[in-house]
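After the structure tokens below, expect a handful of questions from me.
Note that this complex is displayed minus one protein chain, with the remaining chains in position.
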Amino acid sequence: MTTSQANNPLGPGYDGVPGKELRFRDVFRDTLRAEMIRDEDVFLMGEDISGGFDKDTKEPLDAWGGPFAATKGLVQEFGPERIRDAPISEAGFVGAAIGSALTGLRPVVDLMYFDFVTVAFDQLLSNAAKSRYMFGGQTRVPLTLFARSGAGTGHAAQHSESFYSMLAHIPGLKVVVPSDPYSVKGLLAAAIRDDDPVFLVNDKKLINLTGFVPDEDYVIELGKGRYLRRGTDVTLVGMSYTSIACQKAADQLAEIGIDAEVIDMMSLSPFDEDILIESVAKTHNVVIVDEDTPRASMASEFAAVIADKAFDHLDAPVKRVTAPHSPVPYNRDLEIAYMPQPEDVVRTVRKLLGHE
Amino acid sequence: MTTSQANNPLGPGYDGVPGKELRFRDVFRDTLRAEMIRDEDVFLMGEDISGGFDKDTKEPLDAWGGPFAATKGLVQEFGPERIRDAPISEAGFVGAAIGSALTGLRPVVDLMYFDFVTVAFDQLLSNAAKSRYMFGGQTRVPLTLFARSGAGTGHAAQHSESFYSMLAHIPGLKVVVPSDPYSVKGLLAAAIRDDDPVFLVNDKKLINLTGFVPDEDYVIELGKGRYLRRGTDVTLVGMSYTSIACQKAADQLAEIGIDAEVIDMMSLSPFDEDILIESVAKTHNVVIVDEDTPRASMASEFAAVIADKAFDHLDAPVKRVTAPHSPVPYNRDLEIAYMPQPEDVVRTVRKLLGHE
Amino acid sequence: MDISKEKLEWMYTTMYRIRRFEETMLEQTFKGNSMGVTHPSDGQEAPPTGICAHLTEKDWIGSTHRGHGHCIAKGLDTSAMMAEIMGKATGQCGGKGGSMHIADFSKGMLGANAIVGASIPLAVGAALTAKYKGIENESVGVSFFGDGASSQGVLHESMNLASVWKLPVIFACENNGYAEATPAWYAVSASDIASRAEGYGMPGVVVDGMDVFAVYDAAGEAIARARAGEGPTFLELKTYRYHGHFHADDPKKYRKPEEEQFYLDKDPIKHFEATVTKQKLMSAKQLKAIRDAVEQEMLDAVEFGMNSPMPDASALYDDVYINYSNPIQGLR
Partner (left out) sequence: MDISKEKLEWMYTTMYRIRRFEETMLEQTFKGNSMGVTHPSDGQEAPPTGICAHLTEKDWIGSTHRGHGHCIAKGLDTSAMMAEIMGKATGQCGGKGGSMHIADFSKGMLGANAIVGASIPLAVGAALTAKYKGIENESVGVSFFGDGASSQGVLHESMNLASVWKLPVIFACENNGYAEATPAWYAVSASDIASRAEGYGMPGVVVDGMDVFAVYDAAGEAIARARAGEGPTFLELKTYRYHGHFHADDPKKYRKPEEEQFYLDKDPIKHFEATVTKQKLMSAKQLKAIRDAVEQEMLDAVEFGMNSPMPDASALYDDVYINYSNPIQGLR
């Protein structure tokens, strides 16, 4: 898929193909399942992914279907060797997953809440991301990790993080951020089949979203963005859940005669510089929307790339709409104010275009 | 110190004051010592900071003077309660330091190599940086941490990191990056006296550098940058060791008739937006120089702020000269190529100004 | 029994307060008056009560996602706790922390903590402060954590540090048999978690965590050791949570009815009542009076929470730092 052809939000080749309206979480689970069937070296690891065990029979109970029901039914189908339940030891089991990836398996790790990345951070940065390089290319780390990010569910400071920019900062690690059922299918499959370590960040707010998903097997090339909407007046850059906020903002802008183009980055590392430049070359105005906190973030990175490589196309300052530089508050009103809302994007665009 | 007055690289008020030419490492140690004398709640914690113990007497030996000799002589002077030697348990002892800070002490933690931050990452991000906010302002975390960053010493991928941008990304944590003996004295003292958690990142390449240091007690306000050199043609933005690379580049540029202004950021979080805007408003051209890897980095952040708030002053794209998006290689030639060199800066400036 | 009347009253009040707080909190949660996820601790009243019975406000405790019991036993105000769960400005953390982050530094409560294991070294740090200041005799650190948390490396680091530095710390492991749905028999490679203590040079004691008197005795010894400068102790308190992992979890999906009944039969409050009435230490009337007072307190707590105002919109940007006056408001 080359971005310049992508006029359909799903990407080229997806006009009129057979498919269904599906829920994000079901697509996620079905994709895991399909990849496990496809390749028997693929296995899952994480806390509570077997949902408890019967005291007498020692059989897994699948009481919860795993965190956020992401693995529902899989332990019955694949058994506890391939759905490996882990004690609460993120550093230890992420390290073990890396070790298994270095020796021939393709582990997929469920880290539950994105915030828990910090506990396994050394294993991710010092081992997963560096092994190939520091050992001179003699090995590979076909590891996939996923976790749920984002505010909006009353989980407060330690269960609502979106600091994917810190992961994207790390050379050797790839980072993808699906924003709908279509993209999670293609990105999760691509991540699992990729021979480099890939982290899939899954905003909680997406989990019950529905959307059209082609029946066929497909992957989305890591490192590519897509257009969710074509427009001429301003480029809105979204990632993960903010792609949805951007679409809503574009709808509102259309009502007042502003024709916004919406890009969904889908991958944060590597990411699609070309689509950013291509779009800004056309619209000459850009607003980047990110739920991560602002400093040294992906919003900063996209702004920096545009300010370098699309500078001559710019008619106005490069704007970012992000979370504030603060932890996530508990109170619902504060939490809503914390997240970039479509209205914040609209306000920023109007100011940028002098349309007030 | 307001940046606009700062015509002396040391900052205003430092023309003609009594002082000496001192080595960075000695200033570092002397400042630790002075702060420990000043406030008896200040204590140090870290691996090997007592340099072993006599088997029979149990007395500390100070065999190494601590990692990089940063604490030489202090254990004899202050005893093992205030120079607290820690087992190799970064998460545990950083957590303990946070606990002691929450209950009335002012711990200063030596994390040895900057890379080891990853092992204590959760404690830093989830506890140190968030406690004040998530507990509604009822507490404070007067914790200082320091560690040695940077490539250039043949330590390879796991002992050469400069990922301070990840720390600066974290709301609640402050980050400072001294670049010479003058700034380390003022920033370390300020960090220890500050009631928020502060991380001081100390590039290894600075440790034996000498420079003028006033005798008097002073602090450098956290969040302020300074001009190391005034110029009119282009702004070079440095931080930590790259401030020195920028100065060298400015010398070389002067020889070919380009008058560069050099900013040393000194603080990365919070940082001095004003000095960036002020300088770019004058020079209309900017190159940001950073040894950290490029994606979602402080170089990106400074570029993004300039592309937003100084957009109308810019004559040319915002340029970054950074490390590549890769771990640090071992081989010396590769390692030198990894680090931004003055020549890289000069080349970038010449291209930017069409001076080729 | 070697426990003063006042202490007995305090113990009963505390256990009943925890029980009723959790039940009331769940009611409010199901009514939609909580703004987030809550983890009830009813059934687990004995460990915080038996331990905190030995503590004053100068002692420090660290807590977990399941922290209401610890808060109450350490003397926090139930109205401020309820208001916090309701996200109100009058809440213990001004509505910014919620159930998983209730703290009260004025009471020696270092905060509930939602990263499993992460609060353990904080209690070690509090004990370090005590030792540094030479006040171990009046200030110890107690770390509460679960069987699930025992698999986190930071526990082991903390135990080693506390032992090497000989700090006044109690490691209070509330083993309720489950970490979410995962049974401890699956995830813990020791039959008794306390058996690990010896390898860290400290006593490890297994305690019936449904019996507040057993907890009181074991904790008394451990805390006396700590106050005397003899270093840390590990207590494993075998207990049970009556409800699911969090408010909306149905534990019957992964626990057997017989097992649940076994612990219900050992109910810590009933056991207390039976013991003190049998030994004629407290009368049924006295017990009732305490219960009535607690019932009223709960009504008051809910009313206080419901009638309290929301935090100011500016609270979003406050208290990221102390000494930093220029908040970055989302670059909008």
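Here the chain labels run A, B and C in written order, and each chain numbers its own residues starting at 1.
Following the convention adopted for this analysis, a residue touches a chain if its C-beta (ideal position, glycine included) is under 8 Å from a C-beta of that chain, and two chains touch if they have at least 3 such contacts.
The shown structure was predicted, so the numbers you read here are calculated from the model rather than taken from an experiment.
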item: In the full complex, displayed partners of the excluded chain; value: A, B, C
item: Candidates B:33, B:282 or B:347 - the one touching the absent chain; value: B:347
item: Among A:71, A:100 or A:179, the residue in touch with the chain that has been omitted; value: A:100
item: Per the touch definition above, residue among C:59, C:136 or C:157 touching the missing chain; value: C:157
item: Residue among B:210, B:252 or B:326 touching the omitted chain; value: B:326
item: Of A:136, A:257 or A:354, the one touching the omitted chain in the full complex; value: A:136
item: Contact set of chain B toward the excluded chain (per top definition); value: 47-48, 50-53, 55, 61, 63-64, 85, 87-89, 91-92, 115-116, 118-119, 153-159, 294-295, 299, 319-327, 329-334, 337-338, 340, 344, 347-348
item: For chain C, residues in touch with the removed chain; value: 151-157, 159-160, 163-164, 186-190, 195-196, 198-202
item: Hidden partner chain, residues of chain A it touches; value: 43, 81, 84, 86-87, 89, 91-105, 107, 122-123, 126-127, 131-140, 171-172, 174, 194-196, 222-223, 270, 308
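Assume only the chains that are shown with their structure count from here on.
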item: Distance from chain B to chain A - Cα centre to Cα centre, in angstrom; value: 32
item: Where chain B touches two or more other chains, by residue; value: 122, 126, 133-134, 171-172, 308
item: Touching two or more other chains - residues of chain C; value: 93, 95-97, 101, 113, 115, 118, 153, 320, 331
